[in-house]
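Up next, subunit A:
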Amino acid sequence: MTEPILSARGLRATAGEHVLLDGIDLDLRPGTALAVIGRSGAGKTTLGWALQGESPPGIALSGEVRLHGTELLELTDGQRRGARAGTTSVLPQHPAAVLNPMRRIGKVLRELATLRHPRRAEQDEAVRGALATARLDPEPALLRRFPHQLSGGQQQRVALAQALITEPGIVILDEPTTGADTLTKSETADMLEDLAARGTALVLLTHDLPLARRLAHDTLVLHEGRIVESGPGTRPLHAPAHARSREILAAEPVLTADSGQARHRPDPVLRAEGLGHRAKDGAPLLTGVELAVRPGWCAAIVGPSGAGKTTLARCLAGLTRPDAGRVLLGEAELAPTARQRPREHRRQVQHVHQDARAAFDPHRPVIQQVARTAELLRNVPRGEALAEAEEALADLGMDPVQARRGPAGLSGGQLQRAAVARGLLAHPSVLICDEITSALDVINQSELFRALEAAKSTLDVGILLISHDFAAVSELADEVHLMQDGCLVESATPHELLTTPRSRTARALVAAAREHHQPPAERGDPQPR
Partner candidate 1 sequence: AGGAARGDRLRAAFPTSGAKESLDPHTSSLFVDQARAKALFDTLVTYGDDMSVLPHLAESWEPDGTGTRWLIRLRGARFHDGRPVTAEDVLYSYRRIADPATSATAAKQFATVDFAASRARSATELEIVLSAPNFEFPSAWGAPGAEIVPAGSTDFRAPVGSGPFRFHDFHPGSSAVFTRFDGHWAGAPELAGLEFVPVNEESARVSALLSGQVHYAHDIGANAARRLEGDQRAQLLSAARSTMQAVAFKVDRPPFHDPRVLQAALLGVDRRALVDVALSGKGEVGNDLFGKGLRHYATEVGQRTRDVGRAAALLREAGADGLQFELLTSGADPYFEPAATLIAQQLGDVGLRATPRVRPSETYFSDIKDQGVAALTRTAALPVATFLEQRMIRGSGNNNYTRFQSPEFDALFSAALATADEAQRSRLLAEAQQMAHERSGLMVWGFSNWNVAVAPGVRGLRAAPPNSLDWARFDHAVLG
Partner candidate 2 sequence: MLKFALLRLSTGVLQIAAVAVAVHVLTSWLPGDTAVVVLGENATEQQVAALRHQLGLDEPPAQRFLDWIGGLLSGDLGTSLLTGRAVSDEIGRGLASTAVLAALALAVVLPLAALIGVSSGVRPGSRTDRALNAVIVALNAVPEFALGMVLVALFALQLGWLPATGAGLSGLSLADQPAVLVLPVTVLVCKQLCALTRQVRVGVAEATHAGYATHLRMLGLPERNVLLRHVLPNGCAPAVQQLARTVDGLLGGVVVVEALFGLDGVGSGFVDAVKARDLPVVQGYALVFVLTTVLVNIAADVAARRLVPQREVRA
């Protein structure tokens, strides 16, 4: 067996009183993939930082992290960076936050390429290669875009391209596939497999158990900062020994769509008529979208990354001004932008942003921000609003103590749940949910679905669910729309979609999803290939 290139001993991370990581020991060898799974808030992201000898502000590290024999924690910032340069790289959980909003993505990629390739031609080649590896179309127009001109999934893949372009020996991937559609997801998995096969060591921090099963040479289960189980290959994922691991596996959703009894279709509350939107350069992002959201009913939108799902959601919520068509709430036509909508309209149409971290003010406690919705939109007095917020968060499995911290003190999944709670507190008629499960572990996910189910049935909320996760869709949705290139191309029940997809895209996506959820055989102690 080869020597580990990265190893941690007794690694510990604390934020004041809180212990975020405790006594972590691990080894990483070239050409292997280490999967770290665990519930939301278990400390995966923190571990990802710590393995590079870094920590977010306010968090202190102790213990040992050795990279090629160099003890990282003893070095100064500059030395550490020197030691890491070209050796490790990372794909963060929230790619939007790490893309420079003022620089075109091509420029930054090229800058990173110069680290490896002094010559211009080689750099161009490397940029193109990295984009292709990350499953992005390396057309010049894309390279000239700013990060905000990309969809969430595209941003994630740009960040991935950035992480890969320096050809590092170690790549730490924090939820690498959350923004990707099922097809891209499986392509990405292939690509990562390939990468490991060519000798790169991977650290995979994820909730996506099928992905972990597919890639892992070693698996760790993290719970509240401790390693509760570890094993070679994917053993912990097939034969979990620890109660926590079993809990996780038990909650893993399966891709079944019960044909169910066809529910009665209520009259729509929200209707989009001929909605269209163009980018500033004139490229059509949405064309002639006709959509209805019904009370107590969940409509899901699926489609390849970059299809225009977020754009549609934003147009409905009044965050992007549509160029054509109109949005009707009941009989009333909604103003094109949320600023122009009266409060009552804003209350009725709520939107949960794809990027949960960006949607919170870093300076105020999360709980207050959640409670504001009830306070402002339903005129609930402050005290009661806070109580309601606490309750709503508890329903989603969140501890009120955590919620009293600022957003920087919460994990990605925690923030995502807080964002949903914030939207629900408005008691909306329509809740638009843009990728709300991407950072959730399977247990939280089912808690969240229960809460949404409850909202659907008791509050009669109509839900528009945008997701790449067919399991989630099959569980929650009453109808599914397939979006492609800015158009809704197919509508069906989840059962129909999974069983008899009509369009090519649908077939491809479903096939990829099925393959993904098919548990591969257990792999034991793998030989580095």
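Odds and ends about this structure:
Keep this in mind: a contact is a pair of C-beta atoms (placed from the backbone, for glycine too) under 8 Å apart; a residue touches a chain by one contact, two chains touch by 3 or more; residues count from 1.
Per the selection procedure, all candidates are chains of the complex that A comes from, given by their letters.
The structure displayed is predicted, hence computed values, not measured ones.
Here subunit A appears alone, and the candidate among 1 or 2 that touches it in the complex is 2. Taken together, the subunit A residues at the contact with candidate 2 in this complex read 52, 54, 57, 78, 81, 84-90, 92, 94, 97-103, 108, 111-112, 115, 146, 148, 162-163, 166, 168, 280, 314, 318-321, 336-339.
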